[in-house]
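The complex is shown incomplete by one protein chain, all other protein chains being positioned as in the whole.
Every chain is named by a letter (A and B) in the order it is written, and numbering of its residues begins at 1.
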Amino acid sequence: MTAAAALGGRVGTVNVRIRRRRRLVVAGLVAPALLVVCGALLVPAVNLIVQSFLESSGYGGVVYHFTFSNYLDAVRDPTYRTVAWHSFGLGALAALICVVAGYPAAYFITFRLHPRWRNLALFLVVVSLFTSYLVRLYAWYTILGGNGIVNTALIHLGIVNHPLLFLLFSRWAVLIAFVNVFLPYSVLMLTSAMQNIRPELLENARDLGASPVRTFSRVVLPLTMTGAVGAFVYTFILTSGDYITPSLLGGTSSTSLANIVSDEFVALGDRPGGAAISCVMLLVFFAVYLALSRLERWKGI
Amino acid sequence: MTDELLSPAQRITRRELVRRSLLGGAAVGLAPSLLAALEGSAAAATTAASGTIDFFSWQGYDLLDEPVMKAFRKKNGITIHSTYVNTHNDITAKFTAGGGKGIYNLSTYEAGYGPFYVGLGIPQPLDMSKIPNFKNAHPIFRTGAIASKWWHFKGHQWAVPFTWGIQGINYQSDKIKAPTSYQDLLKPALKKKFGVTDDPVAAIVIGAHATGVFRADSLYTKAQLSKIIAFWKTLKANARLIVPSYGNMADLFASGEIVAATPGWAAVNSFAASKGDKAVKHVAPKEGSATFCDAFFIPSGSKNTDVVYAYINEAFTLEAQAQEAENLVQAAVCPGAVKLMDKATRALYPYAQITQILTKTAPLEVIPNNVPKGYATFADWNKAWEQFKA
Partner (left out) sequence: MRRPSGLGLYTVLLFLFLFAPIAVVVLFSFNKTAGLTFPFHGWSLRWYRAVFSSSTYRDAIVASLRVAVVTVVVVVVVGTLAGIGLTRHAFRGSGVVRALLLFPAALPGLFVGIALLSFFVQTKVTLSLWTVTVGHLVYVLPYFFLVVASRLQRFDYLLEEAARDLGAGPWTTFRRVTLPLIAPSLIAGALVVFSLSWDEVFITFFTIGAQNTLPLVIYSTVKQSVDPSVNAISTLLLAGSLVFIFSVRRLVVDLQQ
């Protein structure tokens, strides 16, 4: 650089050359990753969106004729609408519970535990993610079933006379499994958000006479809003897009919107129909994400 | 129904077989296999492929447990990779939108799906000179109106039927009396104690019987279809769950979550028995039941078809047919196999009246893929079932 400066008038061209080379290096560094995302996601995704405007000829076939009817079907069909409400509702409820239930634990882990124990606690949270998702799902058969642990205990304790059958094969069971699977993610995201809060800040608030609730709502909450929104959106998207948990634990309400997409797509071979429903799903996710990040910004002020 | 009469040797489950092979010294540790994974796995895959059957269909139809088939596989060095389906739609899906062509080289279709699948280009024409044992099958499955409707048409043999049976209600015989009618499931005593199986075709045929609109050609108006779905919705309101697969039904019986399920499948009796629940039985209620006949087919674009042909051919030996009938609690297609069965299996199906049954009393399920205007198509059936499940 000093040499370049000494060259006076030629500095501009050298700078351009350095910049051009640097741009080339950056392009070379970023290109492979972009190639992966474009080749393995963007192109197939655009292809899927295009298909959602085509006509299905059944069983995997499409007719190259532009139509909007798949979307009309997706939005108008009363079956889809019922299922959509249930799927999104259950997803939102699961996400809300995960965030709300995660806060106290994340707070305790971050501010009340000795660093040594804190690391152990976080380690345990990560470990809980290391058992197969599916295996953890069917473990609920053993826990919540008619002859399961909970019912056996309740009967032994004389609290109920007959097993509570609604515990398994119901929306409750799906909700419990969702919270069980996604709570660790919430705790991790919230903990990592809270680690950015300096403990002195909390002490100051307490010294100034703020009640714990006030400290939480005025200090902790605003400073961790990004983490909370992230955890909510993550859980909401992954639970309302789940086609496995409801079908295993949902009982007579085992259909989810994701299930319908999967059925449309593979079982009925109606690619455009399935594509349209999944695009509508994505739009909902996107809208929820936008709305919440607005909320977060507003809360920040 | 035959469980209590089966000898212990016949009741060997796959898991016990696994254990025996372990005792036989075939134990292979996990660690070496993990190392092998990181080394020459590609080479291993190519040598194994010479005798590999990639099977995609119902659990049990790969004939893993039948001693004759087991011996045959061992003698010829045949390995089977099986992927089991939950519903027949899974098969349609895999070979159309699901990219299964060229991957799986053995599958099965229920009779009614024959013309539908051939129209979609799913099966390839069979070289019958490679399945000489098919001559053992009853003539009704080889020639004549039924055969040319479902398996032999357009100048080709597309599939070879190897088993048939009926679908009614499975029930836990030590806890409840045999249901005689589908309406029995609505009794308060069974509230939240039975399951409805996610099997749209069998369900709609059964629903047609139950609502009195059954037709052998499966042509129902949309109004009739709604009536059938309404029948299932009444059942659903009383049911504990929608059973995702027949294999799962066995688990639900064994863990005591349900005491009955419909549409049923007699093979569930033996699945449940291998789980320690020997009291599951199957019954055909008075309204009628669904009749199915499953046939092996080779998907178009299949590789290694010689080994598949050999396996199919072996499945039509009389011993294999008898063992399969016992194991799956289903009917054999070879009359010669009947005398090789034990008494109970022989008594299960009225083999002497097979023509009468399949042509008159309980005709095979038809898939309405090509219907006159005004009738519900197969797509309508699936949509209606989707609506039922929602």
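Observations, loosely collected:
Everything that follows uses one rule, which is that contacts are C-beta pairs under 8 Å (C-beta built on N, C-alpha and C of every residue); 3 or more make two chains touch, one makes a residue touch a chain.
This one's a predicted model, so the numbers in the text were calculated from it and none came from an experiment.
Checked against the full complex, the one of A:152, A:196 or A:211 touching the unshown chain is A:152. Think of the hidden chain as still there; on subunit B it touches residues 15, 18-19, 21-22, 26-30, 33-34, 36-38, 41, 54, 59, 79, 81, 83-84, 86, 97-100, 102-104, 244-245, 247-248, 250-251, 254-256, 271, 274-276.
Even with one chain removed from view, subunit A keeps its contact list with that chain: residues 22-23, 25-30, 32-34, 36-37, 39-45, 47-48, 51, 60, 101, 104-105, 107-109, 112-113, 121, 123-143, 145, 147-149, 152, 180, 183-184, 187, 233-234, 237-238, 240-244, 247-248, 258, 261-262, 265-266, 271, 274-275, 278, 281-282, 285, 289.
The rule we apply is simple: only the chains that are shown with their structure count from here on.
Distance from the subunit A centre to the subunit B centre is 38 Å, each centre being the mean of its Cα atoms. On the subunit B side of its complex with subunit A, the touching residues are 87, 89-90, 92-94, 96-98, 120, 192, 196, 236, 239-242, 244, 255-257, 379, 382, 386-387, 389-390.
Listed in rising order, the residues of subunit A touching subunit B in the complex are 58-60, 79, 82-83, 141, 145-147, 165, 168-169, 247-248, 250-252, 254-255, 260, 263, 265-269, 271.
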